[in-house]
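What you see is the complex with one protein chain gone and the rest in place.
So, chain A:
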Amino acid sequence: MKRKDTVKLISADEMEFIIDKDAAMVSQTIGGFAEMELGEVTFPEISAVILEKICQYFYWALQYSRGKETEFHIEPELTLELMMAPNYLHT
């Protein structure tokens, strides 16, 4: 996995998630950030748990757009916080 094609997402509690750039692009905001430099984005307001779920969502969204229509399961406890994120991230 080449360095260049990945993006690092850092949560509020400093957990690092490295995902493909393609996946990250699902979020228009991150897409905009990632254009800058370093390929590293920090989200001081998003916790690691949420961020993890978000990364999963990115991959699922990619799969879905490529034709694989599966379900995306969300644990109910996460839903409230999870819903704020997309607004911010524009996904």
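Simple rule for what comes next: contacts are C-beta pairs under 8 Å (C-beta built on N, C-alpha and C of every residue); 3 or more make two chains touch, one makes a residue touch a chain; residues count from 1.
We adopt the following convention: contacts and distances are computed from a predicted model.
The complex includes a chain that is not drawn, and of the options "Cullin family profile domain-containing protein", "Origin recognition complex subunit 2", "U3 small nucleolar ribonucleoprotein protein MPP10" or "Exosome complex component RRP41-like" the UniProt name matching it is "Cullin family profile domain-containing protein".
Of the candidate positions A:D5, A:D22 or A:E45, contact with the hidden chain is made by A:E45. Mapped onto chain A, the interface with the missing chain covers residues 28-29, 32-34, 36-38, 40-45, 81, 84, 87-88, 90.
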